[in-house]
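A single protein chain has been omitted from the complex, and every remaining protein chain is retained in its original position.
Each chain carries a letter (A, B and C) given by its place in the written order, and its residues are counted from 1.
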Amino acid sequence: MELTKKRLAQIVFDHNDKASRTFDLVLLALIFGSVLVAVLDSVGELHDVYGDTFYILELLFTFLFTIEYILRIWLTSKTFRYVTSFFGIVDLLAILPVYLSFFVVNIQLLTVVRALRLLRVIRILKLGRYLSEADFIKESLKASMAKIQIFLFTVLTVVLIMGTLMYLVEGPAAGFTSIPRGMYWAIVTLTTVGFGDITPETPLGQFIASLIMLLGYAIIAVPTGIVSSEMAKRRKPEEIIHTKACHSCGEEGLGIHDLYCRHCGAELDKIR
Amino acid sequence: MELTKKRLAQIVFDHNDKASRTFDLVLLALIFGSVLVAVLDSVGELHDVYGDTFYILELLFTFLFTIEYILRIWLTSKTFRYVTSFFGIVDLLAILPVYLSFFVVNIQLLTVVRALRLLRVIRILKLGRYLSEADFIKESLKASMAKIQIFLFTVLTVVLIMGTLMYLVEGPAAGFTSIPRGMYWAIVTLTTVGFGDITPETPLGQFIASLIMLLGYAIIAVPTGIVSSEMAKRRKPEEIIHTKACHSCGEEGLGIHDLYCRHCGAELDKIR
Amino acid sequence: MELTKKRLAQIVFDHNDKASRTFDLVLLALIFGSVLVAVLDSVGELHDVYGDTFYILELLFTFLFTIEYILRIWLTSKTFRYVTSFFGIVDLLAILPVYLSFFVVNIQLLTVVRALRLLRVIRILKLGRYLSEADFIKESLKASMAKIQIFLFTVLTVVLIMGTLMYLVEGPAAGFTSIPRGMYWAIVTLTTVGFGDITPETPLGQFIASLIMLLGYAIIAVPTGIVSSEMAKRRKPEEIIHTKACHSCGEEGLGIHDLYCRHCGAELDKIR
Partner (left out) sequence: MELTKKRLAQIVFDHNDKASRTFDLVLLALIFGSVLVAVLDSVGELHDVYGDTFYILELLFTFLFTIEYILRIWLTSKTFRYVTSFFGIVDLLAILPVYLSFFVVNIQLLTVVRALRLLRVIRILKLGRYLSEADFIKESLKASMAKIQIFLFTVLTVVLIMGTLMYLVEGPAAGFTSIPRGMYWAIVTLTTVGFGDITPETPLGQFIASLIMLLGYAIIAVPTGIVSSEMAKRRKPEEIIHTKACHSCGEEGLGIHDLYCRHCGAELDKIR
């Protein structure tokens, strides 16, 4: 099969034949490799020994991602739509900071951006059966949203009142130096995390803390109940949903039988 | 539209046209602003720098809430019923302590009361779809109440027996200085909060602690199961429930088609 | 109504008319009072000040429980069956240690036994709607028992293997001085209690700990799912189950229309 521009677009945007799947796997490996290098580079001992290697690898990854970005821009017929889409911005953010760091040295911002590269994995995951399952979770959460909002508002009110109460009862001696710190403690306790960096020391404070904990124990049941009952109501989708991508603007996750792109309106290829 | 007393009552009490919604939003902003100032004022560094500004803002908020309170008293025809209703007392509590603090200086009590102002938000939330969802959660919890009471009694019995046991096994050396402290530790452990301010040190104590933890792990399933199954049984209400308020006594959350107030018996306006 | 022996038995054993309910409430108050005194007496400061008062109250409670015990023995026609029943032994354990302490001074054992008095509350709770709800929880748990046993065995295997692994990886320096301590840590971690008295310090140890935590996060879903689905399957009993007690042996929780006692076979009173 000849490597025409159209064939190349199929490889880059689709996930339905061998060549395009290989492209996806290589991209996946590059993304994980890039993130792994960023993580390892933050470890002092490793940075001292392998710092230079990590830097060269980082430049290599950035170079490859830049080629991929240029390829996507060239292959899409509606460039502006791709550049301003969610994934277009993520793709740009994945490479831009490295080039900026040549002029303005800000290692810290760079590190966060490299972690954000993981978001690019979502594009590749937008295929096969994962999509339908992710949709299932997303829809269950969306349907429960109003209930969860009320629940969160209730939790925040409890946190504010309890945090204020503990600030007054325990005071600075036990670490409750302000209401925000009291609220931080209330969240740590209500979510059953319980770091133990701030703990009540007076009998009254411990009594109020016990009430908060039992309350937390009781209300942990509520969000679980909401999501469980929502999920039980829905039927699990059994079939695998195949997807294709638009070759004009790069929009992902289109239905396999869709004729036109929902993002730019371009006519879509038929899947063989 | 002329600003008659009747029109003003619609703006203050109802949530169904543009003017009354604007009134709600302004009130919401004032409440959150007031609470935010109270929270920030408790932080030592901020109090030192902005203490005076916070105090002036506090006076301003109190002044506006006072106007609102007088407005509500003037607009309701059954003043006594409003003043003695739940929201009437909350509205009074939101302003009274500030005036009292001019004579009796008790900053601490004032702080808690300012946190309680958040309760006033509930009045405004009593509208639209949130009401039906909140009712759903409330009814699911109410229906599970008898089961949850038994569950809490069981938990308290376990806490008492385990707290006594640990007090005897570990003793004051490990921080278990009394049965109440042992019970505090048992609650911290059973709810999986685990501060770590008191921990068993003897092998026997650690063995008993392990049993408590596995027990906690097993019984955390019970309240979740109760609420989940209760929620799964009920149908989720789909339609938005519109509400109106009584212009005579200020009672909130009345059905849109109710003809008489359930709190004071006054005839209600028809909603256009 | 004359206070015959038969009438007295109704008051002591039944929960269906005014006099017997008053008896229940007084008994409930005595039990909670007795437990409260035991709890407060363990607090050093309170013991120093009110120690003598607590001791006199304790003697008073014991005296009243002794009268109740003698009354029950006298009223039951099948004394031996009552004395050897579960509640017969609990009733005896509630008073015996105090009398023993006159001869052998062992304050510690006494304290635990006083906490166990709370078990006597169960007898009184064996009435009205609580019974049916408690049965509901109990049956849901019993039906899930085989699944929960497998689950606990899996958890224990994970705890053993992880505890051994951490003992080898971290060693005594980080507090993992033996496999049992490693297992204690694994339970603390897997149940998400997380005291923080023992924590991994090496990168490898922290990596293994992360795996255990994610595992714990995943398997916390299993017991909850088991109990939830079990509860959803059962129908909630709506009606209140009335019960009566046997006047011959004191057996509680008999059906309101039962003709003979399931424990001793005596003919039962008809409930008016």
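Heads up, the rule we're going with is that a contact is a pair of C-beta atoms (placed from the backbone, for glycine too) under 8 Å apart; a residue touches a chain by one contact, two chains touch by 3 or more.
If you're wondering where the values come from, they're calculated on a predicted model, not measured in any experiment.
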item	value
Where the missing chain makes contact, among the chains that are shown	A, B, C
Of A:Leu27, A:Leu57, A:Leu75 or A:Val155, the residue in touch with the unshown chain	A:Val155
Among C:Gln10, C:Thr192 or C:Ser248, residue touching the chain not depicted	C:Thr192
Hidden-chain contact residue, picked from the options C:Ile11, C:Leu165 or C:Cys249	C:Leu165
Option from A:Met162, A:Ile226 or A:Cys264 whose C-beta touches the chain left out	A:Ile226
Residues from subunit B at the interface with the omitted partner, ascending	192-196, 224, 228, 232
Where the unshown chain meets subunit C, residue by residue	146-147, 149-151, 153, 157, 160-161, 164-165, 167-168, 177-180, 183, 189, 192-196, 199, 203, 206-207, 209-210, 213-214, 216-218, 220-222, 224-226, 228-229, 232-233
Interface residues of subunit A (partner: the chain not displayed)	35, 38-40, 42-44, 108, 111-112, 115-116, 118-119, 121, 125, 129-130, 133-134, 136-137, 140-141, 148, 152, 155, 180-181, 183-184, 187-188, 190-197, 220, 223-224, 226-228, 230-232, 236
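In this section, only the chains that are shown with their structure count from here on.
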item	value
Contact graph of the chains (line, ring, star, complete, other)	complete
Interface sides of subunit A and subunit B: same vs different residues, half threshold	different
Subunit A and subunit C, separation of their C-alpha mean positions in angstrom	46
Mean-CA-position distance for subunit B and subunit A (Å)	32
Overlap residues in subunit C, where contacts from two or more other chains coincide	192-196, 224, 228, 232
